[in-house]
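Note that this complex is displayed minus one protein chain, with the remaining chains in position.
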Amino acid sequence: MGLNELVDAIRMLTHAELIDYAGHCSLRRDAGSFFINSGASVRTSLTTADIVAVDLDGTLVEGTARPPLEFPLHAEIYRARPDVRAVMHTHPKWSTLLTMVGVPFRPVFPQGALLGDVPVLDTPLSVNTREMGARAAAALGAGPALLLKSHGAVVVGSDIVQCFALAIYLEENASRQYMAMQIGSPYVFSEAEQEACRARLASPALFRKAWDHYLAKLGH
Amino acid sequence: MGLNELVDAIRMLTHAELIDYAGHCSLRRDAGSFFINSGASVRTSLTTADIVAVDLDGTLVEGTARPPLEFPLHAEIYRARPDVRAVMHTHPKWSTLLTMVGVPFRPVFPQGALLGDVPVLDTPLSVNTREMGARAAAALGAGPALLLKSHGAVVVGSDIVQCFALAIYLEENASRQYMAMQIGSPYVFSEAEQEACRARLASPALFRKAWDHYLAKLGH
Amino acid sequence: MGLNELVDAIRMLTHAELIDYAGHCSLRRDAGSFFINSGASVRTSLTTADIVAVDLDGTLVEGTARPPLEFPLHAEIYRARPDVRAVMHTHPKWSTLLTMVGVPFRPVFPQGALLGDVPVLDTPLSVNTREMGARAAAALGAGPALLLKSHGAVVVGSDIVQCFALAIYLEENASRQYMAMQIGSPYVFSEAEQEACRARLASPALFRKAWDHYLAKLGH
Partner (left out) sequence: MGLNELVDAIRMLTHAELIDYAGHCSLRRDAGSFFINSGASVRTSLTTADIVAVDLDGTLVEGTARPPLEFPLHAEIYRARPDVRAVMHTHPKWSTLLTMVGVPFRPVFPQGALLGDVPVLDTPLSVNTREMGARAAAALGAGPALLLKSHGAVVVGSDIVQCFALAIYLEENASRQYMAMQIGSPYVFSEAEQEACRARLASPALFRKAWDHYLAKLGH
């Protein structure tokens, strides 16, 4: 069931154009390994057969296809963050635009408060070595998300549904922030407002609602 | 038939992306109660089974699902406005962008004149208490629409079809106002032009035409 | 066959979002009458049964449905322009945005040269009287297109296919002009370049190609 959810998440992120011909999502398998879509998998027609399992050094432990070259991004986050059970690396348009011009991500709509102020990894290069993965994990720190300059985003969660919802919220907030910047200076939620939003919105039922909404869209 | 229309309205607003994984529409049932889609309902696949009835204090009077947490937004408007028979709370992109940067909504295309100058509730927080609902109802006053800062919109009508058409017109006007602001300063209709537009466009037949247009789109 | 083409043109313009829940296209029937879609017709599901014929004073000569309130826009153009056999009144987003901020339409891409410098009717009010129709026809002059301030566009042609292609080219040029204005000042084709474009592009075969391209899209 975890693998089905992983596949659904990738398909929904592809349908929502947060993932294109690249991008990968992973699910922790145990302390030392995780499931991830293979490097060559076609995101628009993914099935569980495209999922492999690798250990934190990239050695294949289930499946036969090659893991993506950026597996260290996932591996080093799983190593550094025992609380994380899902990692999604997306190529979201709006979030990335903010990093391209050096504008910090700020919470400008209610769900954005769940992300807070998102750090940026200050290099556009691929995260495909253990050293780069460790840099990304350090930049992520204890937070839910990291932006990769002129490249993409990484979102983590304690389960796939939460991780997916946060990946969607990140991009929705960035989209609104970008759009508002074109005609003025967007209102940034106060600390008290962010706290109120988090108290109300950090709920498994609401994460599931976002998930179900996108799952219904896939049916079209 | 009222409930079918309520469901159609929500489905059309979802298809038009004015409603996403949240958002709710209601229909007055009698002086002290109204129909509304349940909090957990998936907007993309809504049926009349997702509709419940609650009284103005939120007590369920028909159905078993939980009403949305923001029911007080609807309840306090029904309490304050006996003329209102339908309330739609949407999350429209363009209208909300105006509130994020403090730009007032102004009529810049013919149908926009039916909305006039739309007030803004000056808080991004959820309208989920009787007190907040009363604040929103007071801000709405006798008008057809209210914007919620960095959050969304509320549109009211004397029936569902009119309410739906106004919800669409609000967003279309906001979209044009936003877009025009990117390359200049949009022409705002004069009072006389607004009056002429209202005289011509405030017609049940034209509201129905907008409704039928969106209903036909759902068929795709 | 003329009526089928008229219906196809309206359906293609609706699909391309140049026509929404309003908008109408007409075809000259003889010196004193024309075919047009009825006022109440739903553009997304139009058939030849939605077409009526009216004389230049708006008297129904074929069919039973009511002609659109803006029939004088068509009637006065047919009266003033014996060369015109098709008139399309659309609500195109980009072209209208230019009029909202007072930016003149300029040829910035090859097909735009077929429109040249397009005049603007300086009122946002509906063209629903003979007097207003005559003002619009005068503003159009001998040209192929007229913009209606904060309202829409009118394109005329010597046949439906040409008229449709020009309606598409008008909006494509306006879209590019608007988009370019957001990052700079778009290059306007020189008189010699416009002349070269007109010599090459004012061809029935190329108009038909644009038509066939959009017709194929309808099939999706």
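Letters A, B and C name the chains as they come in the text, with residue numbers starting at 1 for each one.
Quick note on the criterion: a residue touches a chain if its C-beta (ideal position, glycine included) is under 8 Å from a C-beta of that chain, and two chains touch if they have at least 3 such contacts.
It should be emphasised that the depicted structure is a prediction, and the values quoted were computed from it without experimental measurement.
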For the chain that was dropped from the view, give me its touching partners among the shown chains. A, C
Sole contact to the chain not displayed, among C:Ala40, C:Val103, C:Ala139 or C:Ala180: C:Ala180
Touching the absent chain in the whole complex: find that residue among C:Gly32, C:Gly58, C:Pro110 or C:Gly143. C:Pro110
Given the full complex, what residues of chain C touch the hidden partner chain? 108-110, 176, 179-180, 182-187, 189, 193, 196-197, 200, 205, 209-210, 212-214, 216-217, 219
Touch residues of chain A, complete complex, unshown partner: 20-22, 40, 42-45, 69, 93, 96-98, 100-103, 123-126, 128, 149-151, 178, 181-182
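Methods note: only the chains that are shown with their structure count from here on.
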If you fit chain A onto chain B using only Cα atoms, how far does it have to rotate, to the nearest 5°? 90
How far is the middle of chain A from the middle of chain C, if each middle is the mean of its Cα atoms, in Å? 46
Please set out, as single numbers or ranges, the residues of chain A touching at least two other chains. none
